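Here the complex is missing a single protein chain, while all its other protein chains stay put.
Chain naming follows the written order as A and B, and within any one chain the residues start at number 1.
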Amino acid sequence: MNNSFFSKFTPKEPKFFPLLKGIVEVIKSASYLMLEFVEKGNHANAADYYKKIKDEERKGDTLSNKIFDELNATFITPFDREDIHNLATKMDDVTDYINSAAKKVFLYNPKEMPAAAKDMVELIIEASAQIEKAVNELDVLKKSRKRVSDYCRELHLIENRADDVYEHFLIDLFENQKESIELIKKKEIMFELEKATDAAEGVGKIIKTIIVKYA
Amino acid sequence: MNNSFFSKFTPKEPKFFPLLKGIVEVIKSASYLMLEFVEKGNHANAADYYKKIKDEERKGDTLSNKIFDELNATFITPFDREDIHNLATKMDDVTDYINSAAKKVFLYNPKEMPAAAKDMVELIIEASAQIEKAVNELDVLKKSRKRVSDYCRELHLIENRADDVYEHFLIDLFENQKESIELIKKKEIMFELEKATDAAEGVGKIIKTIIVKYA
Partner (left out) sequence: MNNSFFSKFTPKEPKFFPLLKGIVEVIKSASYLMLEFVEKGNHANAADYYKKIKDEERKGDTLSNKIFDELNATFITPFDREDIHNLATKMDDVTDYINSAAKKVFLYNPKEMPAAAKDMVELIIEASAQIEKAVNELDVLKKSRKRVSDYCRELHLIENRADDVYEHFLIDLFENQKESIELIKKKEIMFELEKATDAAEGVGKIIKTIIVKYA
C-alpha cells in the first residue's frame, strides 16, 4: 500500500476502497440482470426485472452518496477528492444507463427485444469485469500500473466493439424495421445500452488519469 | 441576517438576493403561462403563448447574467461564488425546460395536448412554490434551516410524483397512440416538462448543500 493512490488516506481513510468495490458489485449485478431480462424478458415479467435492476441502481446511489459524504467529511486534498468523486460518479453512470434501458423496456413494451441487445449487454458484462479488475488493484497502483493500464485499454476496445454493434444495429433497423413505433422503442433501448459501454470506457479514462498522477 | 449564507456579503453585496427572487418570479410566471397554454392552447394562439413564455425565459437569462457579472465583480470566496452560480443556473434551467416544452408545442403543432401535460405543469407550479419559499428564507438560513430542508424534501417528493406521471404517460402513449408522428410530438413535449421538475429537484439539492455548509 506504499506510495499508492489510496495509501495517502490509508489507514486514516480506508473507506473509499470498499465503497468503490461495492459499486463494482452493483454494476455486475445490474449487468447480469439485464442479460437475463434481454434473454427471458416478456410482457409478464418486465416489471419485475425492471424493479430488480432499479434496486441495484438505488444501491449504487447509496454507495456513491456515502463516498461523497466521506469525501466532504475527510481532510484530503481537493485534487484527490475530485478524482475519487469522478470515478464513483462515472462508475455509477454505467448502472444508471443499464437502469434506463431496463426502464424503457418496461415502459415501452416492445414486441420483441432488439436482436443486438444481447451482444451489447455481453459487452457491458465484459466491461464490468475489466472495471472490477482495475478497481481491485487501485490500492497497489505502483505495482500494478502496467496491468491496470491494460484493463483501461481493454475498456476502450470494448467500447469500439460496442460502437460497431450499435452502428450495425441502426443500419439494420432503419432498413428493415418498417413499424415506426417499434423502431423508436428499439432505438432508444439500444441507445441506453450503448451509453453504458461509453460510461465504462469513461471509467477507464478516469483511472488512466489517476495512474498518470499517482503511480 | 447574522451567521447566514447571505450575511457574508451583506450589506456589502446585497444584490444576489433580489436577483434570485427575480428568477423565482420568472419561474412562476412561466409555469402559470404554461398551464394556460396546456389548458387553452390551440393552433391559433400557440405562437402567442410561446412568445410570452420565451419572454420570461429571456428575463431569466438577463437576471442570471446579472448574477454572474456581480459574482465576477465581487470579492467573495470561490466557494460561495460557485454555490450562488449553481443555484442561479439550476433555477434558470426550470424556466428553460418550460420554454423548450412551449417551443415544441408551437413548432410541432400536435393535434391535442398530451392529457398528462396538465398534471405535470401543476407539479411544476407546486415545485416553484417550494423554491420560492426556500429562496425567501435563504438570508436567514440559520433560523430557517429546518423549514428550508423541508421545502427541499418536498421538491424531491414532487419530482417522484412527476416520475410517476411521466411513466404512466409513456405506458399509455406506447399502448394507445397509434399515429407515430403524434407519439413523437407528445413524447418530446412531456419529456421537457418532466425535465423541469428534475431541475426543480436539482434546485433543492443545491440548497441542501448550501445548508450543510453554511447553516
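The working rule: a contact is a pair of C-beta atoms (placed from the backbone, for glycine too) under 8 Å apart; a residue touches a chain by one contact, two chains touch by 3 or more.
Small disclaimer: the values here were computed from a predicted structure and weren't measured.
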Residue, one of B:19, B:157 or B:184, that touches the chain absent here: B:184
Interface with the unshown chain - residue positions in chain B: 72, 107-109, 180-181, 184-185
Residues of chain A (touch criterion as defined above) contacting the omitted chain: 167, 170-171, 174-175, 178, 180, 183-184
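The working rule: only the chains that are shown with their structure count from here on.
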Inter-centroid spacing, chain B versus chain A (mean Cα positions, whole Å): 30
